[in-house]
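For subunit A:
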Amino acid sequence: MTSVELLIWVRGPGLQLSLAAFILGMTYRILQTYFLGRAKNLAEPRGSEWVHGIKTIWWRSFFHPGMTVRGYFTIISGYMFHLGFIVTLLFFDQHIELFKSWTGLSWPALPPIVITVTAVLGIAALVAVLVDRFADPVRYLLSDYQDYLCWTLTVLPLVTGLLLAYKIWLPYTSLLTVHIISFELLLVAIPFTKLSHVFTIFIARWYNGAIAGYRGVQS
Partner candidate 1 sequence: MTATAANDHQPLLFNAEPILNEIRHGLDQLLAAGTATIIDLQRLPFGVDDEQHLRDTLGDGEVHATIDSLGKSSVQETGVAGVWWVTHYSDDGAVLGNFIEVTTIPEILKSQRPDIEHGLRKLRTNLGADRSTATAQE
Partner candidate 2 sequence: MVKPASLAEHLECHQVSRRGFLKFCALTTSMMALSPSMMPAVARALEKARRPSVIWLSFQECTGCTESLTRSHSPTIENLILNYLSLDYHHTLQAASGDAAERAREAAMSENYGQYILAVDGSIPVKDGGVYSTIAGVSNLEMLQHTVAGAAAVVAIGSCAAFGGLPHAHPNPTGAVPVQELVHDKPVVNVSGCPPIPVVISGVLAHYLTFGRIPDLDSYGRPLSFFGASIHDRCYRRPYYNKGLFAETFDDEGAKNGWCLFKLGCKGPTTYNACATAKWNQGTSFPIQSGHGCIGCSEPHFWDAGGFYQPLSAGIGSVGTLAGMAVVAGAAAGTAAGRLHQAKRKQAQRQHEKVTVADLEETDS
């Protein structure tokens, strides 16, 4: 298979199959979680479960002083990575073209230079947390192969995308192919690894918020 044939495959069947795997996996995971069910609470709630559930999904995204007793490293690197990754994914014009081809929706892009900064910040944060994972004996002991797999699958699209944007090391065709493959691997892996938190975190937050919103029994 030549590099052109490979690119046609990854842009065509490869992308369709990985997106299908992602959708299938996520639907499976979400429904499976839903059917786990919650113990029925027969008491009338005093507050609103739904409102608090939704509020918590939103408010938990922000840092509140006093949220940590273990220092700021995890918090700062965590925000840096997540914001860097999401902004790079959603606000680079070429990515928007992909989402537009899938959904018909599009939105304004950020200038490429800003995207370069967010991607570099994302990579820097990922490197920092990996170093920390090795340096901290407790974290090191707690880590298994899936943590390293997820780390690799997450960093690859950022690194290959940066190489592609500046045409470093390989010709554009090869870099584009590698970049799309790295994205497809990530798509396939998300539902079946702890990366599924991209969706399940909202369920978990809603559940937490809903419990808090219950506020005891209506009397």
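To be clear about the criterion, a contact is a pair of C-beta atoms (placed from the backbone, for glycine too) under 8 Å apart; a residue touches a chain by one contact, two chains touch by 3 or more; residues count from 1.
The candidates came about this way: all candidates are chains of the complex that A comes from, given by their letters.
Just so it is clear, the structure is predicted and the values come from calculations on it, not from any experiment.
Here subunit A touches, in this complex, candidate 2 (chosen among 1 or 2). The part of subunit A that touches candidate 2 in the complex is made up of residues 2-5, 7-8, 11-13, 15-17, 19-32, 34-37, 93-95, 97-98, 100-102, 109-112, 171-173, 176.
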